[in-house]
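Partial view: only certain chains, each at its native spot in the assembly.
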Amino acid sequence: MAAFEPKNPGYRAAAVAMFERQPAMRTLGIVIVRLSPGEVELAMLHSADFTQQNGFVHAGIITAGLDNACGVAAFTLMPSEADILTVEFKTTLLAPARGERFVFKAEVVKPGRTLTFCEARAFAEHEGKTTLIATMTGTLMAMLPRVGASHEPRGLRAQQ
Amino acid sequence: MAAFEPKNPGYRAAAVAMFERQPAMRTLGIVIVRLSPGEVELAMLHSADFTQQNGFVHAGIITAGLDNACGVAAFTLMPSEADILTVEFKTTLLAPARGERFVFKAEVVKPGRTLTFCEARAFAEHEGKTTLIATMTGTLMAMLPRVGASHEPRGLRAQQ
C-alpha cells in the first residue's frame, strides 16, 4: 500500500483516545500493538468466555477485532474534527479461531472525504504457528460537523 | 419464507444444546426467544461492557448476535450428525445500536446439503420504539462425518 499523509498531525493520540473510549475493547482484551497512518495492528489473548461450541473464538468476536482495526486505521487519516462510524463489512472465515493469541491487521485501501475503504486480516497464534483465519473488507464513514450546525452532542447523530 | 421440513426430528433440542455450549453467548447475555425450523429469534440486554466510543453497542457484538441467529436457524435444518461452521457474512449497519434491548431475527433463505444461506436483522428497542439497526446475509456450512472416517473429535476438523 502507498504511504498515506494524515490530515490530523495529532492522528496517533486521537486514534489511541478513540480506541480507549471503547469499553468493548477493554472487555474483550483487545489492545493496540502498532499504529501508523492508514495501518494498525491489534491483538487479543484467548479467553474461554468468548468461545463457541467447539472451543474456538466466536466469529463475532473475531469480527469485533477486525472491525476495530479497520476503524482505527481509517480514523488515522480523518481530520481532527471527524467522528467515525462503520457502514458495512464482510467477514470471511478461513479457518477455526484456535490459538493462544489473535492479531488483527488492517490497512486503508482508499481514503476519502466521506467514505474510507479498508481491508483487514486476522491471524491465530497457536503452538508457535501463525495462521490466517479471517479476512474483512469494510466501509467506514467520517461524520463531520455540519457547517452552521449544531449543538447536538457528538455520537448522538443518526448515521447519515 | 416457505415453511421448512427439518431433517432432524430433534432439531429443537439439538439447536438449543448447540447454542448453550457457546460460552460467548452466555458472556454476551444472548438468549433464544423463539425457534422454529429455519427461523430463530435471539435477544440481548444492553451492557455498557460491550459499547464503543459513543455508548452504542459495538458492531462486532451486534454481528455476534446476527451470526449466531443465522447459525441456529441453519442448524435447525441440518441432519442430526452435522456440526456447523460460518463461512462468511456481511453486516450492514443502518443505525446506531442504541437501546435497552436488542433482538436478532434470522431465517434460512435456502438450505442445502453442504451450504445454507441465511438472512438476519437486528433491532434496537429504545424508549418503547423498535428500530432496524443492522442486516446480515451469511453462508453456513454443514460439517458431516465422512463415510469410512474418522476418530478425529468433533469440532477439531479444519474448515474444509
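Order as written gives the chain letters A and B; numbering starts at 1 within each chain.
Operating definition for what follows: contacts are C-beta pairs under 8 Å (C-beta built on N, C-alpha and C of every residue); 3 or more make two chains touch, one makes a residue touch a chain.
Because the structure is a prediction, the values reported are computed rather than measured.
Trainee: If you could, jot down how many copies the complete complex is built from here, 2 of which are displayed.
Mentor: Copy number for the complete assembly, per this file: 4.
Going forward, only the chains that are shown with their structure count from here on.
Trainee: Quick check on the complex: what are the chain A residues that touch chain B?
Mentor: Within the complex, chain A touches chain B at residues 18, 21-24, 27, 48-61, 63-68, 83, 85-96, 154-156, 158-159.
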